[in-house]
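Removed from the display is one protein chain of the complex; every other protein chain stays in position.
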Amino acid sequence: MSVSVQQEDFDIAAEMARLTAGDADIGAVVSFTGLVRGTGGLTAMELEHYPGMTEKALEEIEAEARARWPLSAVRIIHRHGRLATGDNIVLVLTASRHRQAAFEAAEFVMDFLKTKAPFWKKEEGPEGANWVDARDSDDAATERWG
Amino acid sequence: MSVSVQQEDFDIAAEMARLTAGDADIGAVVSFTGLVRGTGGLTAMELEHYPGMTEKALEEIEAEARARWPLSAVRIIHRHGRLATGDNIVLVLTASRHRQAAFEAAEFVMDFLKTKAPFWKKEEGPEGANWVDARDSDDAATERWG
Amino acid sequence: MKVLYFAWMRERVGHGSEEIETAAATVSDLVGELTAREERYAAAFADLSAVRVAVDQQQADLSTPLAGAREVAFFPPVTGG
Partner (left out) sequence: MKVLYFAWMRERVGHGSEEIETAAATVSDLVGELTAREERYAAAFADLSAVRVAVDQQQADLSTPLAGAREVAFFPPVTGG
């Protein structure tokens, strides 16, 4: 199972080991880890999602990445629920023979995840809790993949 | 110490934990792991390097990346000596507030490492041992950074 | 038909899920019916440029037909990752 939406934290070393096990053709693994930033006095966040559609969206994102790059393996884990500053939010792993495919596919997955996967962040800081606005730069990042 | 040249394997989870510890501004960590591929019946390789110059080259590569992107932390570990199929060769970690800087810096470090750091691979396969030729695509990848 | 609301749309409407009887032909018609109901719905849909919609868990828009649809979800632009 290459896509997971879960409350629990993930173990990047275990995920990488599982990803590359038994495939001697993998020469490059890229990981992206997203963390809760404490900028602006933020102490925690609540991550809401759309159960059912979220998994479907992540699977579509993975399929699209596999169609565009020669990938040996992909793993996407996105957490939901309450997360504190410094906690992991998301893990994307891409494995390929060569580094360029792995790098580009990981970036692609993150760009699409930011704009297509139904997650919403509510940040808790010194002035109360606020829903995070979508960033124009994320839309722009997604558009560059055509 | 953000640059290491060593025979021993590395622990990506421990390295990531050390990289992000105590810095609440990190929102994105990208890792690149290079592995020994078993393609073409390769069973092992010997990785020779230039002690002294290697460390200097990696430190220059790191400094160049930090000058180009707003990075919170960088870690480069390159192994040398005898490595078997599936073994780790290199680890590059980049941490930043946002994902684009972390992705670009990790790619940049790898492109420069492939063309500027004094390492030479001798692969052992069914037909004996052979020094790996430099790849034109690595030179091209480095040139795109101007 | 099941109608879902997420994030601040859920908070404005006051609940995350409801079953409704509707003959709305499109998402746009459904939005019209909902906003006519009560002030809290009107508040949730006040700025349609900030509202996204999925029909049966597929991205949709105001013109998407609802014939045969079982689940419609309204939410703000996503902010995951």
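Details
Chains: A, B and C, in written order; residue numbering restarts at 1 for each.
FYI, a residue touches a chain if its C-beta (ideal position, glycine included) is under 8 Å from a C-beta of that chain, and two chains touch if they have at least 3 such contacts.
Just so it is clear, the model here is predicted, and its values are computed rather than measured.
Touched by the hidden chain within the whole complex are the displayed chains B.
Within chain B, the residues in touch with the undisplayed chain are 34, 47-50, 52-53, 56, 78, 89-90, 110, 113-122, 131-135.
Here is the rule we go by: only the chains that are shown with their structure count from here on.
With centres defined by CA atoms alone, the chain at the far end from chain A is C. Separating the CA-averaged centres of chain A and chain B is a span of 23 Å.
Averaging C-alpha coordinates per chain places the centre of chain B 48 Å away from that of chain C. Here the spacing of chain A and chain C, counted between their Cα centres, is 26 Å. Annotation for chain B: residues 99 touch two or more other chains. In chain C, 81 are the positions where the chain touches two or more neighbouring chains simultaneously.
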